[in-house]
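With one protein chain held back, the other chains of the complex are shown just where they sit.
The letters A and B name the chains in turn, as written, and every chain counts its residues from 1.
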Amino acid sequence: MARKLLKAYVSKNQLMFGEKTMRKTKSIALGIALAVGTFTASGAMAATTLENVKEKGHLQCGVTTGLPGFSQPDEKGNWTGIDVDTCRAVAAAIFGDASAVEFTPLTAKERFTALQSGEIDMLSRNTTWTLTRDASLGLNFAGVNYYDGQGFLINKDIGVDDALQLDGASICIQAGTTTELNLSDYFRAKGMEFKPIVFDTSEQTVQGFSAGRCDVLTSDRSQLAALRSKLSDPSAAKILPNTISKEPLGPVVRQGDDQWFNIVKWVLSVQINAEELGVTSANADDMLKSDNPNIQRLLGTDGDMGAKLGLPDDFGHKVVKLVGNYGEMYDRNVGPDTPLGLDRGINALWTDGGIMYAPPVR
Amino acid sequence: MGNPMTEQTQTSNATPSEQDNTGKKSDIIRVEGMHKWYGDFHVLKDLNLTVAQGERIVICGPSGSGKSTFIRCINRLEEHQQGKIIVDDVELTDDVRQIDTVRREVGMVFQHFNLFPHLTVLENCCLSPIWVRKIPRKEAEATAMEYLERVKIPDQALKYPGQLSGGQQQRVAIARALCMKPKIMLFDEPTSALDPEMIKEVLDVMIELAGSGMTMLCVTHEMGFAKTVADRVIFMDGGEIVEEAPPHEFFTNPREARTQKFLQQILAH
Partner (left out) sequence: MAESTMKPPKKALSPVKWMREHLFSTWYNALLTLAVGYLLVTSVGPLLNWLLFEANFQGQDASDCTGAGACWLFISQRLNFFIYGFYPDELQWRVDAMFLLLAIAFVPQFIERFPGRKWLGIFGMTGLPIIGYFLIPGGTFGLEVVESTKWGGLMLTLILAYIGILASLPIGILLALGRRSEMPIIRGLSVVFIEVWRAVPLITVLFMASVMLPLFLPEGVNFEKLARALIGITLWQSAYMAEVIRGGLQAIPRGQYEAADALGLGYWRKMGLVILPQALKMVIPGIVNTFISLFKDTTLVLIIGLFDVLGTVQSTVTDPAWQNVAIEGYVFVAFCFWVFCFGISRYSQNLERKLDTGHKT
């Protein structure tokens, strides 16, 4: 346990203070972690996450403090969004009840600590899967529920059709995000220059763009449409086709509990497979009678897929019936009929020209 | 008394009040070889004084002579560093309980009255009896009214100190100290902060109090008061007790040169 704490602490420092101060903080952290470790070594040996969740009676899921389409409270204070549904699907798989989940709103800075410290059971918070995070934070990414990328929203007046024409543009950015880093990487790689105008919140960024402080606004593509709709004259702005970064977003779990990692990973895979096989929340019950062996395994009418994960065998049926397949989840929260109005694009199934692909349930 | 005492002890007047059965209680304050420093400054030098029960003593001297500091040591508002102070058979040490015991028996009146401005006159008088002596409120208030009558301001009982004149405030301060039924009263220049027309009303109260047999130690420049009331007058200068004598002897035939000089200055105008 001490090692785990040390790892969590050290990686935290790495994030916060950068590499230069590492050696020093590492030794301090070692001391603290050893002290804490010896102090707690006699404490309760941790049960598995699944056992803990079952005992609590609900899943504790970390989400954003409000990001349209991904996780945001609605009028009644119910959380909605694709990240939220990803959590609900896990709850449905474990309890057969999509509402057996509680949400902890987390800021970007807090999110990994909350997971490391056990405050939440899974993190589904618009989090980009990168090597550093996967390898050094004591975390595991359990899949991708949205392939995002950074894009540009421009003022039509500047007459630009492609990001390569943006040399010398003034660009509105939100401070402290990877967006900022991606932007300078991209411009440096292309040998172009830009004038950054940095704002604190996305709201301010839009206001700045709206007020003409900059010609270009950059953000994740999933948010650009929503931001555009906030402008006083949305038709005067357009989204450029370029995507300058890869942002695979997905649920995250603590490292060291493979069963739990598998559960979260396979619940998402079941949803994607369900879409591929044409199983929806509406026809999930009828599909129980299907003689397609893939569907039988998916819904648990054949085989013991659930048992292998420590779940009921019909967990797939519960997930699809209660939360829906991946396509339903997408359409409900971010699809063309929602205010975000995002086309499936690369998030379409591999069979439809996208890259959404899940390993088979067998 | 095993200590080698000064002659002064023996010169003390006969106590007017009844002697205690044990006999030793007649000396209610004993100060033996007491020294005090403020930092490196030696303020009080080898003071020795014995006060019998019921005795009235006036301490005078030029400013800076240490007389206020001296009586403030007697209820431990100031700490002494060497020697002994024994009040009512309790020695003053660092022990907080001993200090509190002594303070309960010793009333003090200050130059600047120091009434509590957030409490009415009556509440000022009842505060300590109720909280320290644990006397029921009703009883404490009755006693307070008695003393307020004695200092002739019962009609001001429900006012706040800020609404009273200086002389009235000082009389309240005396009543407040008396409400604790102290055995000893200390007066630290009680009239120096008063306008001339108010001095008399305060002195009248003090004279009346002296007549009742209270043990009193007064630091004052009111030589008239000293002449009428005091059993002994003590003259301090430079942190030492220079001279100690009954008033008529003190005023008519001072022995020390410093005393003579002081008396000349003070009686000149």
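The working rule: a contact is a pair of C-beta atoms (placed from the backbone, for glycine too) under 8 Å apart; a residue touches a chain by one contact, two chains touch by 3 or more.
Keep in mind that this is a model prediction, so the values were computed, not measured.
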item: For the chain not depicted, the shown chains it touches; value: A, B
item: Of B:Ser65, B:Ser128 or B:Thr259, the residue in touch with the unshown chain; value: B:Ser128
item: Selected residue (touches chain absent from view) among A:Leu59, A:Leu106 or A:Leu349; value: A:Leu106
item: Interface with the unshown chain - residue positions in chain A; value: 1, 4-5, 8-9, 12, 32, 36, 39-40, 43-44, 46, 65-69, 72-77, 102-107, 109-110, 113-114, 116-119, 201-203, 225-226, 229-230, 232, 338-340
item: Absent chain, residues of chain B that touch it; value: 75-77, 96, 100, 103-104, 106-108, 110, 112-118, 127-128, 131-132, 160, 162-165, 176-177, 180, 186
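Here is the rule we go by: only the chains that are shown with their structure count from here on.
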item: Chain A-chain B separation of Cα centroids, rounded to whole Å; value: 82
